[in-house]
Structures are given as C-alpha cells and as structure tokens.
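Take a look at the structure set out below.
Missing here is one protein chain; the remaining ones are kept as they sit in the complex.
Chains: A and B, in written order; residue numbering restarts at 1 for each.
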Amino acid sequence: MSYSASAPRTLPLAIRLILGISTLCGIVASLMMFAAVLITCHMIFVRNVLNQSTVWQTEVVIYLMIAATLIGLSYVQKLRGHVGVDLLPTLLPQRMRRGLGIATLVVTAVMIAVMLYYGYDMWHFAWQRGWKSETVLAAPLWIPYLAIPVGFALFLLQLLADLWLSVTAFPMDAKGLPAIGLEMSEDY
Amino acid sequence: ETLKLSHQWADGDVRHQVAQMVADDVAAAGVDLEIQIFPNQTLFKAREQYTPLSRGQLDMTILPLSYAGGQQPAYNLTLMPGLVKNHDHGARLSASPFMEEIEKVMAGDDVITLVHGYLAGGFGSNKDCITNPDDVNGVTIRAAGKSFEQMLASAGASISSMASSEIYPALQTGVLDATNTSSESFVSYRLYEQLTCYTPAGDFALWFMYQPLMMNKTTFDSLSAEQQTALVEAGKKAEAFYLEQAKLGDQIAADAFSNAGVELAQMTEEDFNAWVALAKTTSYPAFVEEMPDDGQRLLDLALAVE
C-alpha cells in the first residue's frame, strides 16, 4: 500500500474540510468508546464498593457504543478500514480498477443515502412522538436515534469526497480508491 | 394470504403455544389465511417488535405490552406492583373498562388485541427469602420492569440492570443476590440451579405482566369478514387456554424449584399489603407524574376492578 503524503495540500477547501470532519468524527468516536470503558468500570465500582443501585450505566453505555459506531463510520472510511473483498480490484489493470472503484463508491453512497433517508424518518418519528426508553432513566429516544442520520450523513459526505478524488484522477491505492489513508499506522 | 407473527420465545413456551393455536385454528377455518410464526427473535429482536407492528411492517406479535411503555406511558400500568392480585383477577381486568382504555391507546398506534393474557412471576434469592419489603434491604437485585425497580429501590435494594440472559451467571458468581421475573423465565433460565430460596406466585402475587397477542389494525381491517371472524374466534379459544396455562406455569415453576431442593417461601396477605403500601408511595406516583394528563384516572380505573 502506498500513499501520497503531499497531495492533500493541493486539495480544494471543501474536500479538506470533509477530511478534517471525518478525523474529528474519529476522535469523537474514540472518546465515546473510552467513556464506555470508564462508565462500565464506574458501574462495577458503585455496585461492589458503594453497594448502590446501578440503573442508568448499562443503557448509557449501549447508546455510547451505537453512537461511536455510527459517528466512526466516516473516519474508518477515510482510513480505508472497512474490510472488503479486494481480489477483483487488485487483478484489474489501472484504468478499469479506477472505474470499478468509482462504481463501488457510487453504489455505496446510494446505499448509505437510503439508510440516511429512512434513518432520518426513524429519528423524526421518535422525536415527534416524544418516545422514551422504557427504563427508570426514561431517556428521550431521539437522542440515541440522532446518531443514525448524523452518522450516515457524515459517512455519505466522506464517500462523496472519495468520489470527487477518484473522478479527478487523484493517486489510487491497490483497491482502486483514492490513496488518502495518510493516518494508516505502520503496523496495519 | 400470509400474515407474519414474530415473537421472542422458544418453541416450548406457552406464548408460542398460544400463537401456534391461533395459527392452526385459522388454517383449519379454511378462509385462505396463513399465519407464519417467527419464534426466538428470528425476525425482530424482542424489544424491536412493537414499532414495526404499529407501522404495518409486522402483522402480529405476542409480547409484554410494557416493552412499549416508553412510547405509550399508559402501558406501564400493565406491569405495576399489586395491580393484579391473581390470575382470575387478571382475567377480569382484561375485560374491564380499564382495558378498554388501554385498547383505545393501542388503536391510536394502529394496533388491536386478539388474545388477552397475564403471566405471573415471583422472587428468587440467595440471601433471605423475599416475601416482605424488609427482606430486600441491602440486597442486589435485578428486577423486571421499572415500576418494580422503583418500589424495590425504595425498600433499600440495590438495583442492577442487566440483560435477562446474564441473570444466571450473575447469580452464579455473586454479582446478583436476587432476581424477580416471570415463572416461565425462572424455569427456562434454570435459575433453580443458582438460587437458595424461591417465592412463587401463589395465592398472593405481586408480579403480573400483561402479554397480549396483537395485530396491526389496518392489516386486520383489510381482511375479509370471514378471515376476521376466523381470527377473532381463534383468539377467544386461545385466550381460555392461555389463562389455564398461566396458572399451570406458576405451579410448574414451584415444582421445578422444590424438585431442585430449593426452599420455597409464601407471600402472605400482610406481606402483599405491605408491598402495595410501598408501591402507593413510589411506583404509582411515579407513573402519574409521567402521565400527568390522564395517569391518575387510568390508575383508578385499574384499581376499581374487583
């Protein structure tokens, strides 16, 4: 895998902005995962040491994990971390590989747009009707549901940026996608 | 025409049997209607069934109505301590003006009831037997239903919320001291292997949960008159069976625990009244607070059933 380290500086503002937002999403998602670690340990402490009730932690931790997954989608796309069967792309000649890469990006973007459309509908329904979780916490469900439209919207944004880069002949990686995975750590 | 029925229980469970009975009777009626049952959460997850039912993506389900208590606070009255005293009382409640009000709320979500039914449950403990509010002081317990959590917490219990599948290992390792759930779950999760004392649903029982078989109203209305009649008739027949099996289920659970050498405790009328007194100052006001416009009236309607 080879990456072009100098390329992003020459990119248009909109693309740089999207890439920046995706990184920010990665940070937010990571912090949510870390918060889930701390809250779970807090729950164990409260139960075993303080001997008090633990009614909200489990629920909040689940919400954090779902939100981290959805918010993290765009960042993982930017890192090229969504695993796929890349046998065919690697076998194709350069030009066709780019073509296939563009085609898969379009199909992915359409699928995510469908999820976004119905995800917004789900969120809006819960918000309009004032649905709550059926627990003592009684969390308004539009809050955890919000992660669905927001996460898919940000993912779509990153896909559109990838698509733009592909169409404008940006350097390509072995899978036929624009080689922007700058933050790939060396051990993966 | 094929209707899809989703539920969360295994093939041997009474709720599956009720669904199967309705499906068999409707098929036997020869009205060109088939009910396809998806047991064991093979279609929708347990708590993700009510929304698709109300939006017409699912035709039928049988589930604890209180699962949807976050969408319709009125449903929380279907899992409220002390509201139902025994199975026959539950059957009277199902046919009361109170249930008519609940069905109005359901109609607003495009849902109708085909089979009414309550299931009872008890308490299991690894510390002292739980019959009275004093028994749960300082006990770490997993309760089924938020009204029960509120009541138990005010009695001094530490509430620990976790998935029902984690109850067994939690009791085994000592994360939990006690639990409260349905007679059916006490048996299907084999909790008698981990508990030292069991308080079954007997003459006086605190925990009753309304678990009707429901159908999407628009789908029902779109059926022919013969098909509708077949469904309603099958539902009536299944309802009688459900009530009988619910009573039997408490006995089966008590026997399972007693066969496993677990101590059995009985709740007396004084114990029951002590719990209800506690619920009146905790769960009931909390419910009314959640439903300020209509909660008190619905609660009074439920309490008015003899």
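The criterion applied here is as follows: contacts are C-beta pairs under 8 Å (C-beta built on N, C-alpha and C of every residue); 3 or more make two chains touch, one makes a residue touch a chain.
By definition in this document, contacts and distances are computed from a predicted model.
**Q** The hidden chain: which UniProt name fits, "TRAP transporter large permease protein", "ATP-binding cassette domain-containing protein", "3-oxoacyl-[acyl-carrier-protein] reductase" or "AtpZ/AtpI family protein"?
**A** From the listed options "TRAP transporter large permease protein", "ATP-binding cassette domain-containing protein", "3-oxoacyl-[acyl-carrier-protein] reductase" or "AtpZ/AtpI family protein", the omitted chain resolves to "TRAP transporter large permease protein".
**Q** Using the whole complex, pick out the displayed chains that touch the missing one.
**A** Its contacts among the visible chains are A, B.
**Q** Considering the whole complex, which of B:32, B:100, B:134 or B:193 touches the chain not shown?
**A** B:193
**Q** Using the touch definition from the top, which of B:12, B:56 or B:97 touches the missing chain?
**A** Once the missing chain is taken into account, the touching residue is B:56.
**Q** Among B:162, B:274, B:288 or B:303, single out the residue that touches the unshown chain.
**A** B:162
**Q** Spell out the interface residues on chain A facing the chain that's missing from view.
**A** 1, 26-27, 29-31, 33-34, 36-38, 40-41, 43-44, 48, 58, 61-62, 65-66, 68-69, 72-73, 75-77, 79, 81-90, 100-101, 103-104, 107-108, 111-112, 114-115, 118-119, 121-122, 145, 148, 175-176, 183, 185-188
**Q** Taking the full complex into account, what residues of chain B touch the chain not shown?
**A** 4, 36, 38, 40, 42-45, 47-48, 51-52, 55-57, 162-163, 165-166, 168-170, 172-175, 189-190, 193
Simple rule for what comes next: only the chains that are shown with their structure count from here on.
**Q** Using the average of all C-alpha atoms in each chain as its centre, how far is it in Å between chain A and chain B?
**A** Between these chains, centre-to-centre, one finds 38 Å.
**Q** Which of the residues in chain A end up touching chain B in this complex?
**A** Residue positions touching the partner: 47, 51-55, 58-59, 129, 131-136, 138, 141.
**Q** Residue numbers of chain B touching chain A in their complex, please.
**A** So the residues of chain B touching chain A come out as 47, 66-71, 76, 138, 140, 146, 149-150, 153, 157-162, 175, 290.
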